[in-house]
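Excluded from the complex is one protein chain; the other protein chains are retained at their positions.
== subunit A ==
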């Protein structure tokens, strides 16, 4: 598997994503700077990491979505490459119109950091196959803008297409339909607010994040 993590100014989970994918799959991961116009040849997996790209100063993910490298990421996604956006990465994918919906300020108006239980809403995806019949998946999350929203029509479409991949057991931020992670219609691009990159070893409180990355690895 050939994997890369995109690094924006203000990304702060770039190393975490690299380490998580490497430990989970045993494969090496390269880092790609945001100013690049081309991605390394033959990539199978692109990870857009969490953090505060460009300080999140305009709107979370809005400026990163306009950066040079995102044109190349879009193109790769169209070619079927697997793209994972975690936390700020999810926000960037929504801002780049690679995923439907938007992430608003948490309903409690505060940043919330805590371990979170999820149900696998769609077990038949390249991101979730390895979870099998596991009832709940645990990851931690930390964000201020994690409140997923989509208008009624969009929501109906993504629910109808089984694009919802993870749901919160106990909704921490007001996300519509308890949505924690969604994928595109083609099923190769996922965005999720919880961090599999912080839950890849039991000593971190959960190894379910490793299962997530291993599912992707299996699918390739």
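Here is the rule we go by: contacts are C-beta pairs under 8 Å (C-beta built on N, C-alpha and C of every residue); 3 or more make two chains touch, one makes a residue touch a chain; residues count from 1.
To be clear about the criterion, contacts and distances are computed from a predicted model.
Among the names given as "Cobalamin-binding protein", "ABC transporter permease", "Phosphoribosylformylglycinamidine synthase subunit PurL" or "N-methylhydantoinase A", UniProt records the absent chain under the name "Phosphoribosylformylglycinamidine synthase subunit PurL". Touch with the chain omitted from the figure is made, among A:19, A:62 or A:104, by A:19.
In the full complex, subunit A contacts the hidden chain through residues 9-10, 12-13, 15-16, 19-20, 50-52, 54-57, 110-115, 140, 142, 144, 195, 197-198, 200, 203-205.
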